[in-house]
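Partial complex: the chains shown occupy the same locations as in the complete assembly.
Chain lettering (A, B and C) follows the sequence in which the chains are written, and residue indices restart at 1 in each chain.
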Amino acid sequence: MSETTPQTTGDRVDGRTPDQLREVRITRGWLDHAEGSALIEFGRTRVLCAASFTEGVPRWKKGSGSGWVTAEYAMLPRATDSRSPRESVKGKIGGRTHEISRLIGRSLRAVIDLDALGENTIQLDCDVLQADGGTRTAAITGAYVALADAISWGRRHTSLSATATVLTDSVSAISVGIVDGRPLLDLEYREDVAADTDMNVVVTGTGGLVEVQGTAEGVPFSRAELTTLLDLAESGCASLAQIQRDVLAEQR
Amino acid sequence: MSETTPQTTGDRVDGRTPDQLREVRITRGWLDHAEGSALIEFGRTRVLCAASFTEGVPRWKKGSGSGWVTAEYAMLPRATDSRSPRESVKGKIGGRTHEISRLIGRSLRAVIDLDALGENTIQLDCDVLQADGGTRTAAITGAYVALADAISWGRRHTSLSATATVLTDSVSAISVGIVDGRPLLDLEYREDVAADTDMNVVVTGTGGLVEVQGTAEGVPFSRAELTTLLDLAESGCASLAQIQRDVLAEQR
Amino acid sequence: MSETTPQTTGDRVDGRTPDQLREVRITRGWLDHAEGSALIEFGRTRVLCAASFTEGVPRWKKGSGSGWVTAEYAMLPRATDSRSPRESVKGKIGGRTHEISRLIGRSLRAVIDLDALGENTIQLDCDVLQADGGTRTAAITGAYVALADAISWGRRHTSLSATATVLTDSVSAISVGIVDGRPLLDLEYREDVAADTDMNVVVTGTGGLVEVQGTAEGVPFSRAELTTLLDLAESGCASLAQIQRDVLAEQR
């Protein structure tokens, strides 16, 4: 497990400074069955990320010599402050769930060489056990760790090459936003609902941008504000990349 | 948290004796938002039980003066050895899921005085994070702890009477089965698939039977075998009832 | 057709004694198209059981050399005292329907040698035309007759061996319960809703137990009560097994 050392000298609702992450904890191998897994916590937000490695690919990729990585995101009904009905009971998946699942899949595919993966599929499941803002960014950050372990598993247990570079970079994500006119890093739920602008940024370990999704919740934002938010997000993702490196460096 | 002290002197697949439970751990209050919650572990089986207390009742009970308790059971896709598709993605809930949800609800309603609960609803969510046999019995046992805490919450935060006896008894459940001709308590997954007869028994803290569900997987079973299995199950549930008492006696 | 001779000297709601079955009628071959069929009546409960024999097996059994038997249970909307919406209109199948379908399938598979059946599939459809308690037990009892006829059909019209023992035993089912403190056999609807404990028992023709499903609707039940109920059920199933033998002995 790897975690940040939180300082609580700022004036945000939980005592953080504007550019400070919440305490981040990553517990590798939380599940016994999955080829890769991580329980990731951004403060009170807890997401269980499982990576399932299977040989073979979906029908539309058969014979391509190339692999596939996909993701599903979901939330337990009582992850939130008041209970939400299950999507399985409603019989359909909501727009938000679809949107985040697609975002996670795209983010991971940005750092994997599908040709090097060969005709293998890795399915990521990111289940939010408890939500307090930033669930999609925690999911991406934790899913990368589970993905890395599933690839190691594949190298040991399948015909996947032990030496080819399958992961071309690491990837992490963080939310930023403007609350009461102030740019803040890693919004918790109370900050998120109060934000005028909310942005999720996905960044690789070497600093490349993978996704920038900024939304004005109330008044539109300016180019200058956008610049400040991107600076904050890049700095936050650099910290997350270091935490990922640390936790993956541990012997298992 | 409360747990059993496992001995491993037997000859079962994991070293247990035929009448021995797996290590049982109950972590109360695992969730920050839920009115009651427990992470329960029977060996490698882990079920997160959340109890949501809401004032008011479904339409068909309005004006009855009486409350309602219901439950939903589900399994994360990678709880099992190979990944299962999500029921939310398939768009419908399987028969097994329905059946277990109904069983959990009935079991809890057997120990609650719905009139004393007043027009309040408690919804239990039992999500299997990892499955290794006995998920429904772990779910019932853990859900009781979450339910008890939700009722305490209701006493402190709603008009629910602080003194009325809402819970009339405790309730727990265990599986038993005949494997290779031998009656065993608390089957783990490898034993479960090898069992000729599989039975789930739900017992109250004072020893009353709430549910007896025995199924011959292969050859039918005899009355004598049924008797032996019921003896084993009653003994196992007595241990679980003690663990529940211990964990609920802790200060929070 | 075969039926019991009802006596009406008891003090139950319909004049039966506690250990008396309702009038049981089985009309074999009620349908012209199905390979096996039976209209079974337990008093006013009427279930139409159809067995469809098809060569081949579901994909997951292909090449196994072994067959498959499965069942679906459903109720016409006006089988009950007040009309219920159709599950086809609601677009999903309720938990109770799923549960009973699974129970019927398991019960029949307990008396069939799937290897002897070869790669053939028999699908049972049990449709409740009128419900007055005990629909699932009538369904199992009638489905066995339809199944036996479908196997005979298979022997005559397919490559199924004319001599191999496909059915290893017969199977029937009955409900028992405790009403006003009194153990009763074969509950009709009015007794069912008044029962404190309700149990469905599936027994083979040679007396082996296939399923025991006992539920405390109100107060839990004791081991002694369980014993009494099982005695009643075994006696009832013995009568049903005789009726099945009689009806199947008739020339067609």
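Criterion: contacts are C-beta pairs under 8 Å (C-beta built on N, C-alpha and C of every residue); 3 or more make two chains touch, one makes a residue touch a chain.
Note that the structure is a prediction, hence the values are computed from the model and not measured.
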Where 3 copies are displayed, count of copies in the complete assembly: 6
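The rule is short, and it goes like this: only the chains that are shown with their structure count from here on.
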Neighbouring chains shared between chain B and chain C, ordered by label: none
Interchain centroid distance [CA atoms averaged], chain B/chain C, Å: 29
Distance between the centres, which are taken as Cα means, of chain B and chain A, whole angstrom: 32
Where chain A touches two or more other chains at once, by residue number: 91
Interfacial residue positions of chain B with respect to chain A in the complex: 31-34, 37, 44, 48, 50, 52, 54, 72, 74, 76-83, 86-93, 97, 123, 125, 127, 129-130, 132
Contact set on chain C toward chain B in their complex: 92-96, 98-99, 101-102, 106, 110, 169, 199, 203-204, 208-216, 219-223, 226, 230, 234
